[in-house]
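For this view, one protein chain was removed and the others were kept in their places.
This part shows subunit A:
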Amino acid sequence: MNQMNPEGYTTADGRKIGPVLMEMKNITLRFGGVKAITDISFDIREGEIRAIIGPNGAGKSSMLNVISGFYVPQEGEVWFKGYKRGPMKPYQVARLGIARTFQNIALFDGMSVLDNIMTGRLTLMNSGLMAQAMWWGTAEKEETAHREKVEKIIDFLEIQAIRKTPVGRLPYGLKKRVELARALAAEPKLLLLDEPMAGMNVEEKEDMCRFILDVNDEFGTTIALIEHDMGVVMDLSDRVVVMDYGKKIGDGTPDEVRNNPDVINAYLGVSHD
């Protein structure tokens, strides 16, 4: 297993990992005088499950927000698919093929599960405003084709029974799953998951783990995720970035990271001066 090979490598369980899909170069993010992220660089390879971990307030969510365009870093470069990405609005980033979920779930509560997932396909729909308004031929055909794709995702995530239910009525674990479904509906190149298992019970966590692995396996989707549960992270991910106080303190396979003294210090608590 050679992770430095630019063409990619094969994992222990035989999955093919491709070349670099996204690269963060020397990212620094400040809020006024507070540095949330200090000079962090790492890359995400095609087909990989990449985790970002760290104690509370380490800057993990900020990092994810930089990738998805919700924050614009003061310094550093973001490279995606071999091109440098200028400062972009979140909706433009989404149109590039980067989908995400949120730590505290951002779904459209008033809409049904089906409609929520359909919004995920907005960026893939082509027919124009007028055709849509008049419900002309192409618009109708398009809607049907997209519905088929969405139904597949619904089957895949096993949420058939709640398709027509307004999202606001669902329990927490299912909401998380619907959010994943909406992100998947966009057929993203890169899927960002912000604490996909936070607040779940053991059973729900196992389900979610299975779905994440299946998504990666079935669709070949590259996944970057933030997670607190160390056990989960170590099982799921191919490579892990460890952050603490806005700085990168470790980067490598789960085994490498586990044995990294800086990481052990950060998690077990050592004074910071």
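Simple rule for what comes next: contacts are C-beta pairs under 8 Å (C-beta built on N, C-alpha and C of every residue); 3 or more make two chains touch, one makes a residue touch a chain; residues count from 1.
By our rule, contacts and distances are computed from a predicted model.
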item	value
Among "Outer membrane receptor proteins, mostly Fe transport", "Ubiquinone/menaquinone biosynthesis C-methylase UbiE", "Branched-chain amino acid ABC transporter permease" or "ATP synthase gamma chain", UniProt-listed name of the chain not shown	"Branched-chain amino acid ABC transporter permease"
Which residue of A:E23, A:E77, A:D115 or A:E204 touches the chain not shown here	A:D115
From A:E23, A:E77, A:E143 or A:D262, residue that would touch the chain that is not displayed	A:E143
Hidden-chain contact residue, picked from the options A:F70, A:Y245 or A:Y267	A:F70
Selected from A:R100, A:K176 or A:R239 as touching the chain missing from the view	A:R100
Absent-chain contact - pick from A:R45, A:R182, A:K205 or A:K248	A:R182
Subunit A residues that touch the omitted chain in the full complex	68, 70, 89-92, 94-95, 99-100, 102, 106-111, 115, 118-120, 122-123, 125, 127, 129, 132-133, 135, 139, 143, 168, 182-183, 186
